[in-house]
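Note that one protein chain of the assembly has been removed; the remaining protein chains are unaltered in position.
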Amino acid sequence: MSDVSIEQLRHQVWQANMDLERYHLVTFTWGNVSGIDRERGVMLIKPSGVSYSELSAENMVEVSLEDGSVADGQMKPSSDTATHLELYQQFPEIQGIVHTHSTHAVAWAQAGMDIPAFGTTHADYFYGPIACTRALKQQEIDEAYELNTGKVIAEHIDKSQVMAIPGIVVKEHGPFAWGTSPANAVHNAVVLEEVARMALYTLQINAATTPVNQGLLDKHYLRKHGKNAYYGQSTNK
Amino acid sequence: MSDVSIEQLRHQVWQANMDLERYHLVTFTWGNVSGIDRERGVMLIKPSGVSYSELSAENMVEVSLEDGSVADGQMKPSSDTATHLELYQQFPEIQGIVHTHSTHAVAWAQAGMDIPAFGTTHADYFYGPIACTRALKQQEIDEAYELNTGKVIAEHIDKSQVMAIPGIVVKEHGPFAWGTSPANAVHNAVVLEEVARMALYTLQINAATTPVNQGLLDKHYLRKHGKNAYYGQSTNK
Amino acid sequence: MSDVSIEQLRHQVWQANMDLERYHLVTFTWGNVSGIDRERGVMLIKPSGVSYSELSAENMVEVSLEDGSVADGQMKPSSDTATHLELYQQFPEIQGIVHTHSTHAVAWAQAGMDIPAFGTTHADYFYGPIACTRALKQQEIDEAYELNTGKVIAEHIDKSQVMAIPGIVVKEHGPFAWGTSPANAVHNAVVLEEVARMALYTLQINAATTPVNQGLLDKHYLRKHGKNAYYGQSTNK
Partner (left out) sequence: MSDVSIEQLRHQVWQANMDLERYHLVTFTWGNVSGIDRERGVMLIKPSGVSYSELSAENMVEVSLEDGSVADGQMKPSSDTATHLELYQQFPEIQGIVHTHSTHAVAWAQAGMDIPAFGTTHADYFYGPIACTRALKQQEIDEAYELNTGKVIAEHIDKSQVMAIPGIVVKEHGPFAWGTSPANAVHNAVVLEEVARMALYTLQINAATTPVNQGLLDKHYLRKHGKNAYYGQSTNK
């Protein structure tokens, strides 16, 4: 048995979608969050093009992991559904995924540049640069755009590090972030946007800024996430 | 008969004007929205220089399409009335028009540059670069400034694409956006401001950024707007 | 007799000071507004260093125009009192003055650059570039800093144009704006900050941007302010 019921997950996914507005990550309907129940074989995701004010836990769409069909729900799932499914399939550790068009992360995606790890704010959450993917090829766009977006993301991820760098920007598109739950994925999406903003300003002050050394990256990432983590109230948070 | 009554349109135009503040597109009274009832031969538009807190559906001004005179209302219509009328006349598909001085769109207008289609956020709504018009000539300014502003906008629009790129920036002035209704025009004005902002940041990160390929532009625009659109809950939204 | 009572003016000055927060022009107590009653020979101004939440109409300080002494009130007037008095003395048309440290206007002041008239937003309110003053000389700082700040501002103003360009930035310091009333001065301070922001972004997009031609400046300024003004509901607003 999963440790959360499908109804609890439904509520978590809805809450995480609502938090996109609260954290100023979205304009209109430009974002979606999903959560997964691997044992039941389903993903829950925001319906396509519905404004946040009309969302409820009930209208989160349940999608089969097997074939991407709607398992439960009256509405069409997010148009990005195939991207989410591909990421869940490739990376068994991921339990929640977020896609937004948050302003500064999109700017890095449009510029086609990795977001360098310029400081400890970045290192606290992302254990290295946040990659910008390659652009999709025309054939990839034509044949199965959303699925291939997922595949291109996966190309740029070191499987052993997927949870250590829980986000990416897709070239000419925007950010995806993930985590150990829908809420944790949103948390990482907020950080991604903020470090994208800080990195832009950093380069404006000093265009020659170089990334932090591995030692500082280790220290900050591991004091929050390693087996000897000592940040927060619990041992491993 | 039109499918909305004049009172419904009056309410829509008022609501759309109020939304300019809600979406942070205006300082003071620096923006106006109009709507049109082509069968009745009238346009409804914000009164000139009145603050949003004093607006009501009742004080939207009804202007004759024939000669621009006030058909109904105690107040003077927006000083930009002749620009709106010219656009409605030139482009029969337009059902609502917005003019604002939103910050980032104005910056592109002042810089005299088209806003390139740098990514999918842009492509989702604008099927190509958002043009910056030429400046008005002195004679055009002197003779009929607001009318000629409309004419100069029309010069830069491909008639077959007017609804595919539903906005423009007027050189040294600011943005105009339009749509299938007053609310849809405001929606497009919000997107125009946001993509103007993203494009500025994109160039700051990488001054050599080039626009997206036609293939990605097609994919994103058409998944939302083409006859095979699959974004959102209805077939064609 | 003045057309507003001293109690009305007291209320207007208090309200205008409160509006500095509402319009996001101030951090902490970094701004002050004054109003003048030339017939009664007094200026009313914010008390020094008092937070906006503690302000009331009652604690606006009444200062004598003759010698700058406190004519009525228990509190010390703003430390910038001598600057305000100097401007009122030099320019009889000014009826209200605002000083803030609003972010973008300060940036232009610190950069030591005039804010060019890059577009119609600027031209609607400021009939030409907004000057940046020279820096004060050491002797001017030592002998009578606030008074000399007023004198240096006055140096940069064409007397016949004082109401046509109702603001300035003092080098290495920040903006002053004025108007036909305390509220009108705040209005102009809001515009000054917004055009300062737009001008920064404009240069970031196109560093070679040049100011608008006199013809467009005339058109926009005069359609709002000239004797043939046609913006707004009244003839001359």
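As written, the chains take the letters A, B and C, and residue 1 is the first residue of each chain.
Criterion: a residue touches a chain if its C-beta (ideal position, glycine included) is under 8 Å from a C-beta of that chain, and two chains touch if they have at least 3 such contacts.
Note that the structure is predicted; figures quoted are calculated from it, not measured.
Partners of the chain left out, restricted to shown chains and counted across the full complex, are A, C. Among C:M18, C:L147, C:L203 or C:A229, only C:L203 touches the chain left out of the display. Among the residues A:L65, A:M163 or A:M198, only A:M198 touches the chain that is left out of the figure.
For subunit A, the residues touching the absent chain in the complete assembly are 118-121, 187, 190-191, 194, 197-199, 201-206, 209, 212-213, 215-216, 219, 223, 230-233, 237. By the touch criterion stated above, the residues of subunit C touching the omitted chain are 27-28, 30, 47-50, 75-76, 79, 101, 103-104, 106-113, 135-136, 138, 141-142, 145, 172-174, 200, 203-204.
To be clear about the criterion, only the chains that are shown with their structure count from here on.
Contact topology of the protein chains: linear, an open path with no closing contact. In the CA-based superposition of subunit A onto subunit B, the rotation angle is 90 degrees, rounded to steps of 5. We define each chain's centre as the mean of its Cα atoms; on that basis subunit A and subunit B are separated by 33 Å. Subunit A and subunit C have centres, each the mean of its CA atoms, that are 47 Å apart.
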